[in-house]
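Only one structure is covered here, and it is reproduced in the block below.
Only one protein chain is missing from this complex, and each of the others stays in its spot.
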Amino acid sequence: MNEYIIDVRGLEKTFTKVTKQEGFLSSLRMLFSRQYDLVHSVAGIDLQVRKGEIRGLIGPNGAGKSTIIKIMSGILHPTGGTVDIMGYTPWLDRERFVRHLGVLFGQKSQLWWDLPPIDTFSLNKEMYKIPHDEYTKRVEYFKELLQIGDVVHQPVRTLSLGERMKCELVCALLHDPPLIFLDEPTIGLDIVSKETIRQFIKQMNRDKQTTFIITTHDLTDLENLCDQVTIINKGSVVFDESMSRLSTFFANRKIIDVKFKHAVNEEHLAPYTIISYTPLSVQIEINLAEKDIKQVVYDIFDRFPVLDINIENIPIEDVIKHIYQS
Amino acid sequence: MATFTGLLRLYAWHMKLNVSKSMIYRFDFISGIFISILISGIAPFMQYLYFTQTRGYPGWTLNQILLFQGLLLLWFGIRDVLFGDIRGLIMNLVWKGDFDRLLLKPYSPIGVLLCSGFQLNGIGSCLAGLLVTILAFLQLDGSIGLWTFPLLILMTVCGLMLYMAVTITFAAIVIMLIQMGRIGEMFEKIMEFGTYPMNIFPSGIRILMVTILPFAVWTYYPTQILLQRVDHQMWVACAFSLIMFWLSIKLWNRCLRKYTSAGG
Partner (left out) sequence: MHIFIKAIQLNLKVFLTYRKGFLISIIIHPIVLVLNIYLFTSIFEYNGTSEIKDYSLEQMVWYFAVTIFVFIFTFNFADRRMSNYIISGDLGPLLLRPISLYRYELANAIALRTAGVLFEFIPDMIIYSIIYPPVFLTLLSFSKFLIVIIPAFLLNFLIRYLIGLSAIITMNNSSMNRVTAVIISLLGGAMIPLDFFPLWLQKVCDYLPFKYIFYEPVQFFLNRGHATSTEALLYVLMMQFLWIAGLYLLTRIVWSILMKKIVLVGG
């Protein structure tokens, strides 16, 4: 038995891609001949995940995240490298392997639009051959945990985005898989729904030792959920350490976003680290180790004609940039 | 075998869901059925015009051709009820990039696809076809022998196998070539050869229609069975339907392998 539930070594994936050219004449030419380029979407990745872990998988768009997820769920064959997940090689044993896997794509729906979610659940019950008692028990469990008792009996088209996402989650988890891939599970949701979904993931992880792989653009997801984070950029792993280690890159930095009532001269903002500036708005980065955020905010309100002020985490892309620089 | 029963149960569930969906949009459903009965009437009407204004095709009287048209409509109806617009569904899935999700199901993706086409709306064409068939059959004073129904059932089964073969081939081509708006049109046009009595074609095409494109099992042979003028080529057409099904599965597996190694 492998000590890891997921053991990926030396994974590579190369695509051929048609080169497109601008302009009408060149598209006419493309009717007859095309040029191809090789793209190394994944260039030698190692990834080990222990059972019961919640792993964050992050990286900018086009970094190769979704290719990796697709290979790990058996949808794609890699060009090179080995993958061992729960003893399976996903793309060779696909049909048996996916019985032990739950996948949720945040931007795609598998619910039947015109019918209540409970109907899609029962279809999945049939698909994964879930015994009837187990099925009722799980549906009850999910209904309570996600607070969707009434929702599951209303047609999907009448549900809010958050309610729909919760039902999608149930679809992905109904067959009780020990391993779950969540692709952007909180995208576009309001804060309350986000929080319910996070609580739910933690609860599942505690109760059943379920392993989660989560891709996200939301740093709060990572802070609240993940023990371990893997950052991918340009097809390679650039960071593979604990969440607490990653926090040092951003936890003590905040961004203050200020809008002014009337134009403010850039010189007056001199004492702050300015990220972007227009006469009517400015973004300032604060290092919490050096400055007290409360003090800074008071200070800004005192000195400038503030219309609106927001305090935010630094975006994930900046964290990655910081890691690069260090 | 376990996979097969699993898929059948999946099919039954899809059927249930489609029926409940049709009941939610009851008005659209019922008006849709009336409209499809109305539109179904046009093809027999056109044949009626040909036969009353000319001498028609060799070897067919007006009532015989109406029987053919009735069975053709019935076949379209059965096909649409059982498989609906699967080809459109496949196009959509591949086009939107949702096809990958089928690979996350614990069944063969083509199995899941074939199980998700049930469409109650096809019932309109079934009803119209049944009506025309019965009327024409009564006009012809036809008689039903001991073997009529077993043979008709055999033809239907072979016809469905062949239709699945066509659908699977279509799906295989679509996942290989992705953006193919017109390939569906091509399939439709080729299948149109099956909508005319085989004996109006020259012998080369007739041979095609009982061998590699055995469309004759859909309507031609069922009509011949009811008219009690079957020939031995019927068995060839049946055998080829099964062979085509088997070949299409081979093709699908090959294309799927290629798809998963290339990545959509």
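Think of it as A and B in the order they're written, each chain with its own count starting at 1.
By our rule, contacts are C-beta pairs under 8 Å (C-beta built on N, C-alpha and C of every residue); 3 or more make two chains touch, one makes a residue touch a chain.
Computed from a prediction, not measured in an experiment: that's the story for all the values here.
Novice: Taking the entire complex into account, which one of B:157, B:183, B:207 or B:227 touches the absent chain?
Specialist: B:183
Novice: Of the residues B:12, B:38 or B:153, I need the one that contacts the missing chain.
Specialist: B:38
Novice: Suppose we count only contacts with the excluded chain; which residues of chain B make the list?
Specialist: Residues of chain B in touch with the missing chain: 28, 31-32, 35, 38-39, 42, 46, 49-50, 53-58, 177, 179-183, 185-186, 189-190, 192-193, 196, 200-202, 205.
Operating definition for what follows: only the chains that are shown with their structure count from here on.
Novice: Going by the contact rule set out above, which residues of chain B touch chain A in the complex?
Specialist: Where chain B meets chain A, its residues are 6, 9-10, 13-14, 17, 20-21, 24-25, 98, 100-101, 103-108, 257, 260-263.
Novice: Can you tell me which positions in chain A touch chain B when the two form their complex?
Specialist: 13, 15-16, 67, 70, 73-77, 91, 94-96, 98-99, 101, 103, 105, 108, 110, 112, 114-115, 119, 122-123, 126-129, 155
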